[in-house]
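Here is chain A:
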Amino acid sequence: MPVDTKRIRGPEESQSPLFFLSPDKAPKASSRQGVRGNGEVRPMFARCGLISQAKGSAYLEAGNTKIICSVYGPREIERKDETDMKSGRLVCDFRLAPFSCSKRGAWIQGSEERDLSQTLLESLQPGVCLHRYPRSQIEVNVMVLENDGSILAHAVTCASMALADGGIEMYDVVLGCTLRQNGNTCLVDPSYSEECGSWQEGYGENQGCVTVALLPNLNQVSGLNADGEMREDTLADAVRTCMDGCHKLYPVLQQAVTRAVKKKAPPPEKYTFTCHSPQVLF
Partner candidate 1 sequence: MDTIHACFKEKIGEVLLPGDVFSFRLPESGDGSIKSEKIICGPGLRRNGEEVRVCKSGILRHKQPNMYWIDSQQRRYVPAKGESVIGIVTTKSGDVFKVDVGGSEQASLSYLAFEGATKRNRPNVQVGDLVYGQFTIANKDMEPELVCIDSCGRANGMGVFGADGLLFKVSLGLVRRLLAPQSEIIKDLEKIFPFELVVGMNGRVWVKAKTVQQTLIVTNLLETSENMTSQQRQTLFKRVAEGSL
Partner candidate 2 sequence: MTRMSATRGLCMRTMMELDQSCSVLREYGSEQSLLSKPDGSSTFVQGDTSILAGVYGPAEVKVSKEIYDRATVEVLIQPKMGLPGVRERAREQCVRETCEAALLLTLHPRSSVTVVLQVIHDDGSLLSCCLNAACMALMDAGLPMSHLFCGVTCAISKEGQIIIDPTARQEKECRALLTFAIDSAECNVLISSTTGSFSVQELQQCIAISQKASEQIFQFYRDSVKRRYSKIQ
């Protein structure tokens, strides 16, 4: 009888009320018509340095998607069995708050969250100068407070902002963007309802979801994640569109990081404007 003895337990099982909706009363899927174009990203709000206890932190809001991220470290490596001690280690913990989705999630990290943690780690790693932190680890904790689609992409952006805010040395920031291919139409930065669709059940042609992580200044892709079934040329287009999307978001991130840096320690006037973008390296 494996039971969770470390949390207050409710009934053995319970169902979301959404299962019991009478069919005529179910809410209709919203469409983008007139709200934003298919190629447009949602307005994004970003801010750094909100968590007082963390080395670096960031909060990001895109549409209703809300993500918060904190960075701790570099600190002593916890598991010492790692063979390579010359470079540092990045540790990512990606979690969805139980109330973040339309169906309540469990507290215990599921396989989806573990997958997302791994993908996030792989997308961020190329951007961080890990060789500068030998024998130490940098922890990135991402918490999705509300899931309204494209969480992986925004988590990547949010995490890289937090890393920058934490003063972790980076080659470049990492930005993420998701695209949802639905037949011939493609929706950039899809919302939750747009993300779900027939492709998950395996119907239709050219149905899928692509997430790209990009180092904007180096113009290199650090992570690519595609689900579903797409034609080769569509996928190539999709990656290109995502990269464009990333570039669109870049100024927001730049603003947020700059603002945080200024806020923490105002440099004397004469240096204030000499260095406009904080992440131009080499």
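The rule is short, and it goes like this: a contact is a pair of C-beta atoms (placed from the backbone, for glycine too) under 8 Å apart; a residue touches a chain by one contact, two chains touch by 3 or more; residues count from 1.
A quick word on the picks: all candidates are chains of the complex that A comes from, given by their letters.
Bear in mind that the values here come from a model prediction, so they are computed numbers and not experimental data.
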item	value
Single touching candidate for chain A, where 1 or 2 all sit in one complex	2
Sites on chain A touched by candidate 2 in the complex	3, 5-9
